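The complex appears here without one of its protein chains, the remainder shown in place.
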């Protein structure tokens, strides 16, 4: 579900005033590479410290890659899985673990898994700034519980940079 | 270069008078861009008025796009979802909400979801003219119930133009 | 299709009056399967009579297949080539032999060959009804000169059905 | 250019006499275009006689198209569905109605539906010659029961040509 | 070539100060749907006024569609061409007419035409706000010179909304 | 699940010492073509001896093909299925029969079947060297139980070459 | 394939008599796996003896793979190139070195390189039986001259099995 948070609207209104934006343009917060790299490295380090060889991906709010890191002994498919999980977290606005549960339990949502590029495997989590989702981080190559925790470790590391 | 043959003009004039169709040709009603635009805007306005940032798509009877409108803060994936829902409504000749229910409840119809381009998510509805389906409108980016209502609002707005 | 709209508008206006068309709908002539089959068989027969084993394809005005016939000893790739040639004839509104020459001689048109689904090989010709292109027929599997002649033989056979 | 080697002729003549196959070659029965066309037309006629506008496809033993016929008012997606059903009947060696039932009832076979190009919808039936599957015919555009019967009508029509 | 204009850098510096952005986030101007619609309609109207039936596409700075409008008698391929032209204008940061000339005349740039999604046909122009490219508009279905002029008419109409 | 076996770590440590590897490089055991060919032929022979016409594929640790053998009367789709099964065995680190069972019984793992290139059909088994998976062999074209046994016959034949 | 049909018809008629073929079926010579394997190994051995690490592919008359062998240190892309070369040799009925020269020198044939799956690189050669092309062998991974010679060595080795 893609709800319109009221706070954001207010924020944009203010922004529009203070910067004298032209009428046909709005401004948007986007995730910097610097933050994305910090987040990716923290996610990877968490998995490495637990003995896993994984891939990590960070995407921007459109779902496009900013950073990918793959351990040399992690299968290339883990990189594509990480990318898909991060994309899923951005498109369906929540962690992929939540998306998996929600789509498994609701027949009306199950076909969301058929949208191209979507992957209902735990390990992807959204990244927030001022209440908005501005990207996502995902881990792949361990197991879904651990991948979720690694991604959350990455997101936690990045939180102070984004708020 | 795709130039405009002058002969056509005269031919159409004649056609209008006689309507004597050659043996190997049939005529078909098709949805105009003007109507498609009206329908798309009404569908989008309905969702906007409820606080959602959505994408809307209108396709012709072959399932080809005529109009797409995406709110600048709706994810690009919502546009592709709207397109797929509209295509589904045309191919399986009914709303995608109905298609979802029908395929969920009938194991013989479930594999219809595997046809390329099909998406079993509510929010797509067919457009009728003289009892025929001549296109479809779909909304994506709110939730399935709302998307269905937005698409229906679009179709309702267009009904007087099509009948 | 790119016709001079002013007079056409008049024609359509007449049409709209005589048929009482709703405002948001226009009518379109489309190629019937019966005519398409006649055309395909004539094109194939022409190539067969010259000693070639070929594939023939007929598409409608959107470029979608109506008929395909492939000789059992013609390579399956000839079928895909025939399909692409017919599609090209519809999209660029002329024979593929003409398209080949035009794009080879004009650097500004050369990139038209990069449009997905386009193939600049002779053997595809448009089908006209009342001055409009309503489809195309294409042959593949002999040589380009012969394929062009086979397709034209098909189109000639169909002409009386379409005018 | 795809020229016609004269040598072939003599070779075939010899072949007919001796049939002494070289060690590295085997012979295979393949479906002729003539038979495929007869089968396709019978399948289409059956559906037409029941009031449906359908597409029909006939493929060879490799699953490559020999014939396609689409009613001008049948959606282009029906053609692709017919093609996929015929392909499925050849690959999994039985009617698609049987394939649907078998894969629905056996969890070990369910993932066969995930093979690219496969479609578990009724309407495709294999074509036999001397006990071997040498192709398939499929119908799409009515409903699965009727499509299955139309395809079977096509196969029945062709049986005398293939045995 | 994707140069970093100095003015923009200064602008971002100012912006960062006045809004107290978190360290890992930058702000970005994005094209609104409202402006995109105005631009698309102006581009389409220009082509219509000259007697052409065309498609128009407007994309955001990532190259994702915001608006598509296709005349009901323009071939669906024109829509995909418009989309590709707009994408090309954003990726290679200039009009597609310029891109065509630059890549034709410089062997080192010619392979840029091989990048997926790129189309070197005139008719796509970038949209600027405060010196930055924030999207593009493209027309397809007339001829390249006219399509370029139609797109420019759209961009001109939008200029006051974006600066 | 992609765990890091302790033995391997020790082995790498030793290797690093004895060969004085540069800091940024690690060494990896890879399957030779010679071994892959022996394994493929044994797998094929097992199926042939049981009266089946099958395809066999052997992939390296990245999932790239080293050997394919297809019986001339096995459908080309069996080759693609064998390839996908071998790829699946490498990516999910176990036989595809086990993968099928594991994903069928665990809703959290079911979406692993949606990863591109994955096929949950029995007949693929991993190949080990010194405790590491260095490739996989797969059979397709008989039935899943037999395909699994043929692949295992291949792997067994290769074991002495890999340990 | 484009042979002069009249005499062939006679040949087939004879064949039909001697084998009592049903009317709707023709017979076709196809390449056996045994021969394909011999050919592939000879092609690979030739390249190996010259110090190259290559991939070799053998396809049947439809262009479908029968055998692939890739040296473990040859890049996976060489396998796909070998596959494409062999496919090209079958579709355009000659060696890929000849195809390269013919398409480079004839503007009318140049667009044949745009057919999907075609690759105009030397190293693919057709395989003949009784004057017919029944498959192709291709090498990739050395240089085009050598690849052509390796493929020819393979074809030469197989000749006695096919005639």
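Odds and ends about this structure:
Order as written gives the chain letters A, B, C, D, E, F and G; numbering starts at 1 within each chain.
Just so it is clear, a residue touches a chain if its C-beta (ideal position, glycine included) is under 8 Å from a C-beta of that chain, and two chains touch if they have at least 3 such contacts.
These figures come from a predicted structure and were not determined experimentally.
Shown chains touched by the hidden chain across the complete assembly: A, E, F, G.
Across E:91, E:121 or E:137, the single residue that touches the chain missing here is E:91. In the full complex, subunit E touches the omitted chain through residues 1-4, 26, 28, 61-63, 90-91, 107-109, 111-112, 114-117. In the full complex, subunit G touches the hidden chain at residues 51-54, 72-78, 80-81, 84, 100, 104, 113, 119-122, 141-144. Think of the hidden chain as still there; on subunit F it touches residues 15, 18-19, 21-32, 34-35, 38, 62, 64, 129, 134, 158, 161-163.
Everything below uses one rule, namely that only the chains that are shown with their structure count from here on.
Among the remaining chains, those touching subunit E and also subunit G are C. Chains touching both subunit C and subunit E: B.
Compared on C-beta pairs in contact, B-C and A-B come out with B-C as the pair having more. One finds 28 Å separating the Cα centroids of subunit A and subunit E. Per-chain Cα centroids separate subunit A from subunit C by 47 Å.
Taking each chain's centre as the average of its CA atoms, subunit D and subunit F sit 33 Å apart. Multi-chain contact residues of subunit E (touching two or more other chains): 30-32, 51-52, 62, 64, 72, 76, 141-142, 144.
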